[in-house]
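Removed from the display is one protein chain of the complex; every other protein chain stays in position.
Chains: A and B, in written order; residue numbering restarts at 1 for each.
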Amino acid sequence: MNKTLLTLAVLGMLTGAASAQAPNFDDPAEFAKQRDQLTATFNGPADQVYLQYAGDSMADTAQYKKDGPWTVCFSNAGVNNPWRVVGYTNMTEEVKLHPEIGTFTHVDAEGSDDKQIADIDDLLAGGDCDVLIVSPNSTAALTPAVEKACAAGLPVIVFDRGVTTDCPVTFVHPVGGYGFGIQAAEHIIANVPAGGKVLMLRILPGVDVLETRASGARNMFTEAGLDILGEEFTDGDNAKTKSIVEDYLQRGGIDAVWMDAGATAVAAVEAFEDQGMDVPVVTGEDQQDYLQKWRDLGFKGIAPTYPTYQWRTAIIAAVNTLKGEPVPSPEWVLPQPAITQDVLDQYINEKMPPLHYAMCGCEDMPSYPEAWGGSK
Amino acid sequence: MTEISQNRAPRRFRFERHASTLLLLAAIALYVILLLALGQVRFLTLDNLVAILGRSITLGITAIGQTFAILVASIDLSVASVISAAAVVTSVMMNGDPAMMVPAIAAVLALGAAIGLVNGLVITKLEVNPLIATLGMSLIIQGVLSYYYNNFAGNVPVEFQIFAYGAWGIVPYSLLFMFALAGLAWFVLRFTRFGSDIYSVGGNKDAARLAGIKTARVVIGAHVICSLCAAIAGIYLASRLRSGAPWIGAEGVYDLESIAVVVIGGTVLAGGRGGIWGTMAGVIIFSLIDSIFNVAGVDAFVKQVLRGIIIVAAVAFYAARSQRPVA
């Protein structure tokens, strides 16, 4: 039995997508598709954004139908940044809403591919999982492990970053990195005259969902005739972000700061503030500290989002699968709204922690806001 | 030389050899008790045993090399970068072509040996503290690597993935490979001239020099072995991840973790005492801890706190009896 399983797994691997494609972060087709999806109408209930989906292709999950209580297993890349912390809270609270889930097994790979592959092995060897949810640490590396889980007959749900196989039931994700880059870039282009100087601040190279944000924005800036002063990596570090902006300021003016993620946006804003300068256009993300700074200082901000509600959707997809109900597939594309000036006040909540991501789709949950570290 | 180490042997060696076994047994006992207590007997299977042993192949291979460096009273902080470099070179050179498997492996091993040689030379000839020398080397390798690559690059052919995913029955080849490598290392340390020289140099460099041992060569040799092992670990990781990226070594914290498992396995940081099987016990203890945490559903942050305490406690378990002051 074990032997056959492993042979199956190896066979599956041999016949499966043999080559991890060279990553391409500048794909015009994908860029255009995401640009359209940003403004598309989504199916599903209007007041529950985490249930909405693009397109109408569904997977039949009758073969996975099972009586509860279920064991839901989750292999997590890590909870090593605030975005993932908020997302994981969404997830655990969503689990509580489904009494059919008897056991929720969470294993945390602490940001290592090697460890995540071992974690999935562990879950397959003794986890007694009815469904496996995977948030891959990186795309190509986790593909064999996901294929192995599929080969073991387990329904698999992937979300956030993807894998290069279509064996999972579905891949849950919002519109995507290009979309994020486009939203921030459009705002800058609309508010900075042609020839204006843009500083692009990025966290780190190599993560697909971040690379596409940068390439999407870069293309649009070039097209609009803006001058990209530089692309710098901040490692997500506030002090470093501040130093970088100060260095650029010492050498000349900045008309806009584009950021691929918002955690360090406030540090960039403070660099201007501390020099006694007016804050130009600085893009961010949906964390409270940035939204509040934007309101208080009144600069021209925008908060594209990479919504954390996808962590809820992953659980919902798993539950629907085990109930044998249809699930949007092969991809469950969620809406990805940006927070703009006119809706800013709606999203500000001073009772939430500074790095709470406002676009969490979690306000309707019974434990909100305490479970997210907020107060009523 | 052998005579001297035998003279010293009776008291200390005995305790240390038993100590790593004791720790291993304690970890196993804890694991079994926990499973029984939680009613999770489904984990008590051969499959799961293999899964646990197979968790830490990369760490295990790296730690075998690190044992050599530490035995000779040195240390190697560059292993994580070497792993990344080896994985990237493997995957870029193979680039899906099975015919390139042998040349790629040869090139990576040569690269590993060259890095070890430079480490050894900087430490022995320029007399740079090994911690600084290998930290500097690590930064240099990391810089060069990320200058050329900023993502997963290339890919290994399907045939090569057998190294990480193939199995003999239920036992993965990679697990057999790791134990074979450990056996080889044990043989070298126990039965060769070079092995006994390593213990002598690590125990007391000046005495070893007076006894006619070319200490610089021994230190360089240990570093070459250490970097070679890291390179092999990188090759394995490329096979496992199907490709290499410049951050995978740092991401696994293989530098600090390999040092931690070596000292948990009873090899003394000051050099000269310890051995490979202790290191293997250390690796298995780490895998068990990981599995215990997974089974018990320990929160990732609590896990980290406990892991830090366990490292210190395990080393204190050996060291507290020692009368010597430590650095």
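We adopt the following convention: contacts are C-beta pairs under 8 Å (C-beta built on N, C-alpha and C of every residue); 3 or more make two chains touch, one makes a residue touch a chain.
To be clear about the criterion, contacts and distances are computed from a predicted model.
UniProt records the chain missing from this view under the protein name "Autoinducer 2 import system permease protein LsrD", selected from "Isoquinoline 1-oxidoreductase subunit alpha", "Carbohydrate ABC transporter membrane protein 2, CUT1 family", "Autoinducer 2 import system permease protein LsrD" or "Iron-sulfur cluster-binding protein". In the complete assembly, the contact with the undisplayed chain comes from B:Val122, out of B:Val122, B:Ala153, B:Ala208 or B:Ile248. Of A:Leu51, A:Val266 or A:Ile339, it is A:Val266 that touches the chain left out of the display. Considering the full assembly, A:Gly236 is the residue among A:Gly55, A:Gly68 or A:Gly236 that touches the omitted chain.
Contact between subunit A and the unshown chain involves residues 79-82, 84-86, 88, 230, 233, 236-239, 241-244, 246-247, 250-251, 263-264, 266-267, 270, 274-275, 289, 353-356, 373.
Along subunit B, the points of touch with the absent chain fall at residues 75, 122, 126-129, 131-133, 135-140, 142-147, 206, 256, 259-260, 263, 269-270, 299-309, 311-312, 315-316, 319-320, 322, 324-327.
Definition applied: only the chains that are shown with their structure count from here on.
We define each chain's centre as the mean of its Cα atoms; on that basis subunit A and subunit B are separated by 35 Å. Across the complex, subunit B is touched by residues 2-3, 6, 9-10, 13-14, 18-20, 22-23, 78-79, 105-108, 110-115, 117-119, 121-122, 124-126, 128, 138, 140-141, 143-144, 205-206, 211 of subunit A.
Taken in their complex, subunit B has these residues touching subunit A: 40, 42-43, 45-48, 50-52, 54-56, 58, 96, 146, 150-155, 158, 161-162, 165-167, 169-170, 237, 240-243, 245-248, 251-253, 290-291, 294, 297, 300, 303.
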